[in-house]
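Would you mind keeping the following structure in view while I ask a few things?
Only a single protein chain was left out; the remaining protein chains are all shown in position.
Order of writing sets the chain letters: A, B and C. Residues in each chain are counted from 1.
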Amino acid sequence: MPNRPRARELGINIGRATPGTRNAITDVPGVRVGHVTLIEGEGPLRIGEGPVRTGVTAILPPGDNWYDHPVEAGHFIFNGSGTVAGLSLIDEFGRIETPVLLTNSLSVGTVYEGIVRFMVKHIFGPRGRVPWFNPVVGETSDASMNDIGGLHVRPEHAVEAIEKATGWPVAEGNVGGGTGMRALGYKAGIGTASRVMEIDGEESTLGVLVQSNFGGRLTIKGVDIGQELAREGVESESEGNSIMIIVATDFPLSNRLLNRLAKRATIGMARAGSSGGHGSGDYVIAFSTTQRTPGAMPVSRKAIAEDEGRINGLFERVAEATEEAIINSLFKAETVTDPRGETWEAVPVDLVAEILRSKGLIDPST
Amino acid sequence: MPNRPRARELGINIGRATPGTRNAITDVPGVRVGHVTLIEGEGPLRIGEGPVRTGVTAILPPGDNWYDHPVEAGHFIFNGSGTVAGLSLIDEFGRIETPVLLTNSLSVGTVYEGIVRFMVKHIFGPRGRVPWFNPVVGETSDASMNDIGGLHVRPEHAVEAIEKATGWPVAEGNVGGGTGMRALGYKAGIGTASRVMEIDGEESTLGVLVQSNFGGRLTIKGVDIGQELAREGVESESEGNSIMIIVATDFPLSNRLLNRLAKRATIGMARAGSSGGHGSGDYVIAFSTTQRTPGAMPVSRKAIAEDEGRINGLFERVAEATEEAIINSLFKAETVTDPRGETWEAVPVDLVAEILRSKGLIDPST
Amino acid sequence: MPNRPRARELGINIGRATPGTRNAITDVPGVRVGHVTLIEGEGPLRIGEGPVRTGVTAILPPGDNWYDHPVEAGHFIFNGSGTVAGLSLIDEFGRIETPVLLTNSLSVGTVYEGIVRFMVKHIFGPRGRVPWFNPVVGETSDASMNDIGGLHVRPEHAVEAIEKATGWPVAEGNVGGGTGMRALGYKAGIGTASRVMEIDGEESTLGVLVQSNFGGRLTIKGVDIGQELAREGVESESEGNSIMIIVATDFPLSNRLLNRLAKRATIGMARAGSSGGHGSGDYVIAFSTTQRTPGAMPVSRKAIAEDEGRINGLFERVAEATEEAIINSLFKAETVTDPRGETWEAVPVDLVAEILRSKGLIDPST
Partner (left out) sequence: MPNRPRARELGINIGRATPGTRNAITDVPGVRVGHVTLIEGEGPLRIGEGPVRTGVTAILPPGDNWYDHPVEAGHFIFNGSGTVAGLSLIDEFGRIETPVLLTNSLSVGTVYEGIVRFMVKHIFGPRGRVPWFNPVVGETSDASMNDIGGLHVRPEHAVEAIEKATGWPVAEGNVGGGTGMRALGYKAGIGTASRVMEIDGEESTLGVLVQSNFGGRLTIKGVDIGQELAREGVESESEGNSIMIIVATDFPLSNRLLNRLAKRATIGMARAGSSGGHGSGDYVIAFSTTQRTPGAMPVSRKAIAEDEGRINGLFERVAEATEEAIINSLFKAETVTDPRGETWEAVPVDLVAEILRSKGLIDPST
């Protein structure tokens, strides 16, 4: 089943706003995504040996010198049961100064080292400068699918993910940091979506990329899909925990507005069926590509006017895009078998589409 | 000058409360400290080659299974210009479930990996359990003294720091994570101090360990030492940034009270002369060793009554112990030369003692 | 239409957990609720004259000396576009030391004064004590229905709401602070619901009371009711903003856990259809009645063990109870006309029940 469809290809259009050209985080000009996927070995888990089902996903803000041209950033922690490096700098300086990388829970350290190696080699070394910067690394756990304790993600995999990053295509499902993930009872992984909005005659874009690994019951357009599928004899088990949500935009937003935007991504998460569980590390990081000003001059910054229409437009779009990115992270993921021999079913997309069609919830123009 | 004195050995007694037996963080029963110091090479800096002047310091909560018996924890960020892994778990779960390690700014990742290797090998592996936990790692920058971009701290150094940890002695000055640090114009590094308090007939202890690297003007008992020494012809340059402050206690404090305690450590930092600079990552992590209850049972927790006397007693002690730990981190540090050939002077302790004596600020019983 | 039904009376059972006896916040032993409703005048609005459509709602923690026996408390701000007095004390001391009162946006001050008068008269005066305490007052805006600038709520109304508070009955809909409110396109007001959970053989209760005034599209059990009613020719306008959510419980929860619980109430808010709008002040305050220990003694506190089962059980219940309390706040509200002559329709409950029945979403045992 190599070419599973995205939600929108089946006429499942989440919300009312228009997606960008590719319906991906890379619709935001200059943003790139790279994956390194590690799959090796079979059979029962032996710590240090395998099997390996994990990876790294890199999201790159525009340009190639993120330290001198950082992006304005914000974040929100819905549940802090996990580790994300780099958040206090976002609070204090309102910025991100490296690529943002996602991996498994115990590989935050090695991926952090990979970012350091890349930045020292390409940015600080060539300029003869003493290096200092704060990598951003997030994680969700693939401990049920992958030999997480074996630390198979190495610094060079992080470097490779940065180097391979491109605007298009953006692979979804069982790739990169999403390789060993499961969400809402089904195999999950990486998903993305985007929305555009016109403000004062100028169109800007907001894109979301998720690494889904959280529990709850899959809900699409308000329909409890888990319950519906159970009636059809398809069983699912709601296991998993944690989600990383990365929001990129070229709207001119300050740290404060990006914090607010990050918070609204959790509305999309709730609508997709999250139970907001105790052990689920649920983090949102948001950045704006418009504020890439060097730190050493007096600056005049463009800012969005904060009226209801504009801000609510942004809030709706981040919730919609997050919801759709989560659905894509399940739709694009494929069935796999874990080290205990258990099958992690992909969500049966055709059946889901049929259920939604029977309820009049499919866009007929598809 | 192998045996530079601590402040109190010179009669410089900070505050009014009584220190613990060793005047160290390890006065808190069960707490251990381990250092790995890396010194190699001379001459000008070449990224990847050296010279190496760095290290790792490990602070261990009691016991050897921190995951199943975590300590209650809190924290405060005075200035978030840096990276500390593990803070969101402290907010969410109120606990620390690994040792706390300190190193240089770019080695957070490798030290994180070291903690993971140690925990997988000694705690999860032997029990056949799937590993998941959140390492706590803090940093300050030794980029002016050490080839920080060369990443000379390796995961095995973190493991070694944990393994070597002991209750006594606790080395101070140019050791462990403090090897390449400078604060308030002088060579600095690791320092520690403690205070005891009797509540309802029971004596408990609060200890502080700092890794000092921050700017400002050295102030002792309110005396602007920098200014006084300048009159004596001793020049100092206020360079440096960041401080990591670790507070341990066996008072029965909740996450909320530990957050409050952590905030008051910054009063000691301000009194020692910090200018609270823009680029100084100033973090405080506090934990209580009394709340090591397994998560799976209904529990009855001892809690301190929150009256003015008790809480103010704790607040004064954490400020005093932090101030004294900072002074010790300078007094015990020794003069070194950096890769540019510049000398980083140790603070002239005898001259300082003389200045304070002339002002009647030395305890005459010494 | 004096006796509009609550959701559950129509077989609309939100979630899976069991409600308490009365399905109200007062199922938590000792908790009482009091309303003062102010309705006066007709016709177009003249500031200072009317018409008056407003009020005060008081939620009382157990007992009658809240200062000496405060409840442990936590809170969460989803959107801070509003004013709630008393939140910093909840963060710092983890407690609430007065009743919690709800009113309209501009009457926070007069209601604050009413709480002060009540506390001075009944608690501090009789004991000859110098008064000091921090009232908790929240608000949502009834500016479209009520002469909010006329400040018709007076301190004595707050006192009266406290004095009238009782365990049962708890009026819902157009009463107290909810008198002039609108939510999700319909007339709204006060609503309540509760859930019980057994832990280690002991049953405890969690109750929610809301003052609903927020925008979005009414959603029940995932069904977009607004859309469905539009097909039936019933128009609704999504206007309004803000919600106050008060959570009470007799589970033994600390400030940190109450903060976490408060956050999960917003999942219920999202499920009910909130758009999380820019101008909507969305606040959750949570308190536990089990921690009413005087401040002046060493204490041993009962605490819940934080395993997945227990905490997720609490999280699900607070989301469910919030969702149901919001639905009740609409179902129990009655159609009214505003000063501009516009009718604010109550939600047509029978039609809603029919829609849900046609989808198999009504509990057949009703």
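Observations on the structure shown:
In this section, a residue touches a chain if its C-beta (ideal position, glycine included) is under 8 Å from a C-beta of that chain, and two chains touch if they have at least 3 such contacts.
Small disclaimer: the values here were computed from a predicted structure and weren't measured.
Within the set A:R16, A:R231 or A:K302, the residue that contacts the chain not displayed is A:K302. Residue-wise, the contact with the chain that is not shown comes from C:S88, picked out of C:N65, C:S88 or C:T166.
Across C:P5, C:G109 or C:G167, the single residue that touches the chain missing here is C:G109.
Of the candidate positions B:G11, B:P62, B:G167 or B:G276, contact with the hidden chain is made by B:G276. Shown as candidates are B:N65, B:N312 or B:T337; the residue that touches the absent chain is B:N312. Chain A residues in contact with the hidden partner, per the touch definition given at the top, are 92-94, 199-200, 254-256, 260, 293-307. Considering the complete assembly, chain B touches the hidden chain via residues 78-79, 219, 222-224, 260, 263-264, 266-267, 270-271, 274-279, 306-308, 311-312, 315-316, 319.
Touch with the hidden chain on the side of chain C covers residues 47, 77, 79-89, 91-93, 105-106, 108-117, 120, 124-125, 130-132, 134-135, 137, 141, 143-144, 148-149, 151, 155, 281, 283.
In the analysis below, only the chains that are shown with their structure count from here on.
Chain A and chain B have Cα centroids lying 36 Å from one another.
Residue positions of chain A touching 2 or more other chains: 79.
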